[in-house]
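Everything below concerns the one structure shown next.
All protein chains of the complex are present and in place, except for one that has been dropped.
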Amino acid sequence: MAGIVIDRIAKSFGSVTALQEVSLEIADGEFVALLGPSGCGKTTLLRIMAGLESRSSGRVLIGGRDVSDLKPWERGLAMVFQNYAVFPHMTVYENVAFGLAMQKKPADVIDRQVKKAAALLHIEPYLERYPAKLSGGQRQRVAVARALAVEPAVLLMDEPLSNLDALLRLEMRAELKSVLREAGTTTVYVTHDQTEAMGLADRIAVMYGGKIVQIAPPTQVYARPATTFVGGFVGSPPMNFLPVDSQDGRVTLGGQSIPVPGSGARILGFRGEDVTLAAPADGLALTVRVVEPMGSHTLLTGRIGDAVVRIVAPSSTAVRAGDVVGLRLDPARVVFMDPASGLALDAAA
Amino acid sequence: MTATRRLVFVSGTLALCAWVLVPIYLIALGAFGGRAGAFKWPKEIVPSNASLDALMLFVKIEGVWNAAVNSVIAAGLTMLFSIALGAPAGYALARFSFRGANAFRLLVLLTRAFPLAILALPLTVTFIRIGLYDTPLGVALVHTALALPFAALVTASLFTGIPRELEEAAWVFGCTRLQAFRRIVLPLALPGIAAAAIFAFVISWNEVFAASVLTVRERTLTAYLLTVLAESPLHYRFAGGFILIVPSVLFIFAVRKYLFAMWGVSSK
Partner (left out) sequence: MTQSRWLPYALLAPAMVFLGVLFFVPLVQTIVLSFQGDAGFGLGNYGKMVGDLNFGLSIRNTFLLVLTVIPLQVALALAMGLMLQKMTFGRDVVLWVWTIPLGVSDLAAGLVWLALLQNTGYVNSALFAMGLIPGPTAWLNSETPVTLFVAVVLAEVWRATAIVLVILVGGLQLIPKEFAEAAEIFGARPWTRFVKITLPLLKPSLQSALILRTVLAFEVFAVVYALGGRNFPVLVGEAYAWQRDNQNYGVAAAYAVLIMIISLAATVFWLRVLRVKPEVQG
């Protein structure tokens, strides 16, 4: 078991900067998700941890040991790849045993560990088969079993579920969480899927433009995004943003007076489910353009001024396209950002 | 498709198959027919007195067996050299992006725009000086220059087809670069590499010009046939032609799955 320290890692490909001095500390046994859109540098950062990509500057420490200049085969990690990377010319058993065989473990130890990992991921019936005969989900299990069989100090996962269909993804997500919790492995998990990151991680590091813009537990990333980008990227529907003008530390919206840190132009952010519907006169007037019944709730999309706003309404709602409804915000749950920088303004400030 | 169009289509296909196969069948008849067969008039399309004797007679001619052995040696060496030199180059092209990669690709393409065998002309002088003239090794060296660009491009497309992630996975689980190549990449690429090797063999086995220019006594089969062409009787020529064709046809059968990897646009 080991913690990871990323110390000012930077990476540029020619004139393109992929990572700008990223620092991150991951505690022993912690599960951290690197979340961000494609091109944000999350995969590059993971590959630098694995030694598969060279860094321009900075250090990577695993379990207190500086591994920055070590080759991937000298770092003692395990990794699950996006396309599984299950060796097609080896049986499932040989695949799962691969890392242990490379460590020259005795045959009985290998056998025990392979059986254990196979049991954990329910692939015992396929051990003698070749990967070509397996479905995508089964191959994914083999890839995870191969990684867990070596009982690694650190497990790196690069979008491991992105090639599975939606239902399988849901199933594997839950299973992965229980398996990794049990193993207590320090895990870094790269994903662009915010629900995966929310569901799995102890902490989420949201990356954008080669930087970590926020690192916090999932609920905090969701409720208190550090920037407008995080608010818009995390959560479905994304956070709504309205430009407001603060007068003496307060802003009045649809008859509601809400405290604002400082004064001047501000961006007010609120989640679609943090409002209550009211009569048009009793709140912020929203003209509903589209109504989408989702079963568990109904999604309303409309405009307030120039801003597109999405509201999560109870599925029992009778609102129809073209209606005007009033919104009442929960002052405790709104956030304010600086319009120029997009950074969140602390309510206390 | 309507019935008539179907008929035209099928008969066209069969006619084209016959266009390829009938001449081979007929030279086989010529090879097995012996002296009597060669001058028989008019000829019949079914074998009348074909026997292995005619072919054996040809093989026993002074120089033929030796020439066949030389051909096999030269082709075997060509196969060995072009894979040994070409596969690493192919791996470099497939796995690394580095300054000069495109220059190398261009060089390889350039060799295709040259009538390479003709470059054997000045090599005779050099080869006489260093003792490579009139040896299968010398022939193999020139043939390798012909086959190497192919081997490099074919293996490059083979290695490109093996996901990089497989190798990376092997590294992460403790394989050094060499171990990962031996345990993961090589087993997966082996059939394709074998096909490329066979192709190199065929290139050498079939080459006439350079082999003729670079040998006098230690001829390869093609060089031998070319030089004795004018003075040898017809049935010997047919026997020689038939013997040239057989291994190549078998080899093409063996590598048929890889033909497109070898000649497709990807290997341009």
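Letters A and B mark the chains as written, and numbering starts fresh at 1 in each.
Keep this in mind: a contact is a pair of C-beta atoms (placed from the backbone, for glycine too) under 8 Å apart; a residue touches a chain by one contact, two chains touch by 3 or more.
What you are looking at is a predicted structure, and each value in this text was computed from that prediction instead of being measured.
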Note = By the document's definition of touch, the residue of B:66, B:135, B:179 or B:248 touching the omitted chain is B:248
Remark   = It is residues of chain B that touch the chain not shown, namely 9, 12-13, 16-17, 19-21, 23-24, 26-27, 29-30, 38-45, 81, 84-86, 88-89, 91-93, 95-98, 100-101, 104, 107, 111-126, 141-142, 144-145, 148-149, 152, 171, 177, 202, 205-209, 212-213, 222, 225-226, 229-230, 234, 237-238, 240-241, 244-245, 248-249, 251-253, 256, 259-260, 262-266, 268
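Here, only the chains that are shown with their structure count from here on.
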Query = Could you state the distance in Å from the CA-based centre of chain A to that of chain B?
reply = 55
Inquiry  = With touch defined as at the start, can you tell me which chain B residues reach chain A in the complex?
reply    = 163, 165-166, 168-176, 179, 184, 187-188
Ask   = In their shared complex, at which residues does chain A touch chain B?
value = 50-52, 71-73, 75-79, 81-83, 85, 87-89, 98-99, 102-103, 146, 150, 156
